[in-house]
Every structure is written in C-alpha cells, then in structure tokens.
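Shown next, in structure tokens, is the structure this report addresses.
Shown here: the complex without one of its protein chains, the others still in place.
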Amino acid sequence: MQKAKFPAIAATFVLCFLFWILLDFSFKIEELIAGAVVSLLVALFSARFLVHEKAGWFFNPVHLFSAVFFWCGTFLVELVKANVDMAKRCFGGCKNINPGIVKVPVDLKSDYGQAALANSITLTPGTITMETTEEDGQNYFYIHWIDVTAPSGKEAGDAIKGTLEKGLRRVWE
Amino acid sequence: MSDLLIFAIAFAVLAALTMIRLAKGPTAADRMVAGDAADTLICVALVLFSLFSGRGIYLDIALVAALFGVIDTMLVGRYLEKEGGKEK
Partner (left out) sequence: MIVRIIADVLIAIGAIFALAGTIGILKMPDTFSRMQASTCIPTLGMLGAMLGALLIAIFVKADAGAAVKIAVIGLMILVTNPLGSHAIAKGAYKAGVRPEKKMETDDLGRDLYD
C-alpha cells in the first residue's frame, strides 16, 4: 500500500469539505472550523484509497470545462436517443430483442479515462460493460448489448461507443 | 400544488409494481435489480413529496437513500461473484 501524496490529500479534503457544507448549509464560523477538522482527518486516512494518479486534474479549468461540455452535450444526446429506443422496445411488448455479449477494442490509455468510458457505456440503456481485459497492449471491453447488429471487433465498437470515445479522448488525452 | 402529490404517488406505485419482480424473480440477481430500481423510484417520490409538503427532512432521507442504495447492490454483486455458483 503506497503512501498518500500531498495533492491527493488536498483533493480529498476539498471534496469532503464541500460535502460537509452541503449537508450542513449554515455558514457560521464555528461550524466551518469543525467541518474543516473532520474533513482533514477523513482526507488523511482515506486519500490513498481514492486518488491514484494526477490528483490536480480536477482543478484544471480547461479539463473541467471540457468534461462538463462532454457530459452535458455529447453524452446527453446519446442518452436521450438510447432511452427513447429502449422505451419503444418496452412498450412494444418486449419481443424484438436480440441480446448478446460482444468484445470491443478500446483505445483510451489512462485508468480514469477507461473508468469513465465504462461507466458511460453502462449508464446508456441497452449496453452494460461486464469485464475488461488486456491482451498484448490493447485493452478490450466485454459488453452486453440488447440488439446485436454487428459481430465483435471494430464495427461493433463504433456502433456502441464511437462518439463517446471521441469526446472522452478530448478530455483525458 | 396537488399535482406534485399526484406525481409522488405515481412514482411510489411504480416502486410497488417492481416489488412483484422482487417477490417472483427466479434468481438473486433479478431480485437485486428490482430492489435497486425501487430504491431510485422511492428517492424521486421522496423529493417530490418534500416539495409538496414543504418539510426539508424528507430531502435528507432521500439523500441518504441515494448514497446507501448503491452499497447494498455492490455487496450483493460481490457476494454473487464469489459464492453464487453454489446455491440457486
């Protein structure tokens, strides 16, 4: 288990303190000091479980703005499209489904980028990421897909996550 | 303001409908999926009812339900991964 670095502790402290303010929602000086002490303790003990690489990423305004643009723009459009598609299948009697598990290559390199892509895929109705593997330098996702229209490989990958991956690459790399 | 109450009751009724799958579901994963959906629906119903009645305490309950709803799901998922092959 590695030692927690100072930027990791600082990032965890800021998140904990914002959450304290949210739950408390009063701005008296005593309560703010109590919150700072409690969140410093929590950050000292738990920073090494939360942050592993590049803790300052969250506070860079360029990254933050592009992340917000991705999740409020590109991802929201994909989400609404997939939701309408799934609602049509549900109201149509749940008959025209064609499920299967496909294996899809992923080009993102960093851990956070892969986690964000996997969670975005899972959040879209119709696709669930089930397992990730690595085979000679190339990362693969196993994805359960409700309507299989292409066999495993690059074609299925473009159909499932083409626009999502393009947007996420602008955020993380 | 009574439209908020009607919507809150509608969400609660949907949560009660998912209980059918929770009682019937053939495997443990089915029951857990229904429980997760019911948790989210109850959260939304609590928020709407808090706006209807004007009492902030329901918002805190909804916040705690949203925070801890994922933990039980992940616990059952981990349990199934390790032990689930033995019993059906």
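Note that the chains take the letters A and B in the order they are written out, and that residue 1 is the start of every chain.
Operating definition for what follows: a contact is a pair of C-beta atoms (placed from the backbone, for glycine too) under 8 Å apart; a residue touches a chain by one contact, two chains touch by 3 or more.
Everything quoted here is computed from the prediction, not taken from an experiment.
Novice: So which shown chains sit in contact with the chain we cannot see?
Specialist: By the stated touch criterion, the chain not on view contacts A, B.
Novice: For subunit B, enumerate the residues touching the unshown chain of the complex.
Specialist: Subunit B touches the chain not shown through residues 3-4, 7, 10-11, 14, 17-18, 20-21, 27-30, 32-34, 36-37, 40-41, 43-44, 47-48, 50-51, 54, 56, 59-60, 62-63, 66-67, 69-70, 73-74, 76-81, 84-85, 88.
Novice: Just checking the interface: what residues of subunit A touch the absent partner chain?
Specialist: So the residues of subunit A touching the unseen chain are 22, 25, 79-80, 83, 86-87, 89-91, 93-94, 97-103, 118-120, 122-131, 133, 142, 144, 146, 148, 151-152.
Simple rule for what comes next: only the chains that are shown with their structure count from here on.
Novice: Averaged over CA atoms, how far is the centre of subunit A from the centre of subunit B? Could you give it in whole Å?
Specialist: That pair's centroid distance is 22 Å.
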